[in-house]
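For reference, the structure I am asking about is given below.
Omission of a single protein chain aside, the complex is shown with its protein chains in their original locations.
Labels run A, B and C following the written order; every chain starts at residue 1.
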Amino acid sequence: MTPTEIAVIIFLGGGLFFTLVAAVGVIRLPDIYSRAHTASQADTLGAGLTLVAVALTLGLEISTLKTVLLLVFIFITNPTAAHAVARAAHEQDIEPWREDR
Amino acid sequence: MVNDILLGAAAVFVVLVIVVLYRAVRGPTMQDRVLAVNVIGTNTVVILALLSAALDVPYFLDIALVYALLNFLMAVAISKFTVERGGVM
Amino acid sequence: MIELLATRWAYAAFILLMVTGIYMMIANANLVKKVIGLNLFQSAVFLFFIASAYVVDGSVPIVHSEGGGGPYVSPLPHVIVLTAIVVGVSLTAVALALIVRIYGEYGTLDEAVLREVSDD
Partner (left out) sequence: MEYVAYALVIFVILTGIATALLRDVLAAIIVFAAYSLGMALLYTLLLAPDVGLTEAVIGAGVTTILLLLTIVKTVRPGGERTFERLDPRAALACGALAVVFGLTLPDLPAVGDPNSPILSYDAVTGHYLTQSYAETGVENTVTAVLAAYRGFDTFGEATVVFAAGVAVLVVLRREVFT
């Protein structure tokens, strides 16, 4: 195996791990605010690592530029969308979850 | 061989999307559903990028860019329409 | 049976989705959900067309000037589906405008209530 392939597998494994964490978080966490938290952080990191793996596979091409653009775009928009969702939940007076209730 | 690994990763991503679908169908509040669809959209973009590299079709990346734009638009639009007072951003 | 589903998965999915769309149009009382069912039906039919054009190990029908290249996917169903998608969204827009007018006139979107109100 070439060093590039090893790097691709490492990044892909990291991306899969963080996306799995995000999926489990979205399913298991108790309320909308904590779910927005995991969706904006773990999922963005998972998608980012996987896109890095794709860019490494493609090598130096025009496609790699598009992948990097995609990466930057996801890093900007995904937390913004999660923020909008959490703010909409706050405006609808949804109470945050507490352990004592 | 790298192509097979990328395809396998894409299959795993689709399975994760199916898992997140539970929250989109079940999720008690409307915001839960929007959030789940946003996660599904992000994973869709990643799946498209993986397929583009694995099947060696560079055009798929353009579609992935459109999906990323659309996903963001959809999340913001739905959260804006579901709140009576408007200001989400 | 399993082998049949494994080779004709797209057509099986087409049948299931089309039936789901028809069920929505028959059984759901809400008019907006009927329109959603119509859209579901439509995209199922598109899946049938696209699957019939697919060829294993083929490539996207973008033919370069030198010609040749491996087997290509048939472009003709794609063209029909592209036309149908645009016509379908026009249909959805008109249907939804009619629904908004019906709501303004009768104040309900439920099919049974609507029938009662319009009989009076």
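Note that in this section a residue touches a chain if its C-beta (ideal position, glycine included) is under 8 Å from a C-beta of that chain, and two chains touch if they have at least 3 such contacts.
These numbers were taken from a predicted model, which means no experiment stands behind them.
K.L.:
Give me the visible chains that the unshown chain touches, in label order.
P.N.:
B, C
K.L.:
What is the set of subunit C residues that contact the non-displayed chain in the whole complex?
P.N.:
4, 6-13, 15-24, 26-28, 30, 32-33, 35-37, 39-40, 43, 46-47, 50-56, 58-65, 67, 71-79, 81-83, 85-94, 96-101, 103, 108-110
K.L.:
With the missing chain put back, which residues of subunit B would touch it? List them for me.
P.N.:
Subunit B touches the missing chain through residues 7-8, 10-11, 14-15, 17-18, 21, 24-26, 30, 33-34, 36-37, 40-41, 44, 47-48, 51, 55, 57, 59-60, 62-63, 66-67, 70-71, 73-74, 77-78, 81-82.
Here is the rule we go by: only the chains that are shown with their structure count from here on.
K.L.:
Of the chains shown, whose Cα centre falls closest to the middle of all protein Cα atoms?
P.N.:
B
K.L.:
For subunit B and subunit C, let me know how many angstrom lie between their CA-based centres, rounded off.
P.N.:
21
K.L.:
Taking the mean of the CA coordinates per chain, how far is subunit A from subunit C in Å?
P.N.:
Those two chain centres are 31 Å apart.
K.L.:
Per the centroid of Cα atoms for each chain, what is the distance between subunit A and subunit B, given in Å?
P.N.:
10
K.L.:
Residues touching two or more other chains, restricted to subunit B: which are they?
P.N.:
none
K.L.:
Two-or-more-chain contact residues of subunit C, please, as numbers and ranges.
P.N.:
none
K.L.:
Using the touch rule from the top, collect the residues of subunit B that touch subunit A in their complex.
P.N.:
For this pair, the touching residues of subunit B are 1-2, 5-6, 9, 12-13, 16, 19-20, 22-23, 29, 31-32, 34-36, 38-39, 42-43, 45-46, 49-50, 52-53, 58, 61-62, 64-65, 68-69, 71-72, 75-76, 79-80, 82-83, 85, 87-89.
K.L.:
Which residues, counting only subunit A, touch subunit B once they are in their complex?
P.N.:
Listed in rising order, the residues of subunit A that touch subunit B are 5, 8-9, 12, 15-16, 19-20, 22-23, 26-27, 32, 35-36, 39, 43-44, 46-47, 50-51, 53-54, 57-58, 61-63, 66-67, 69-70, 73-74, 77-78, 80-82, 84-89, 91-92, 94.
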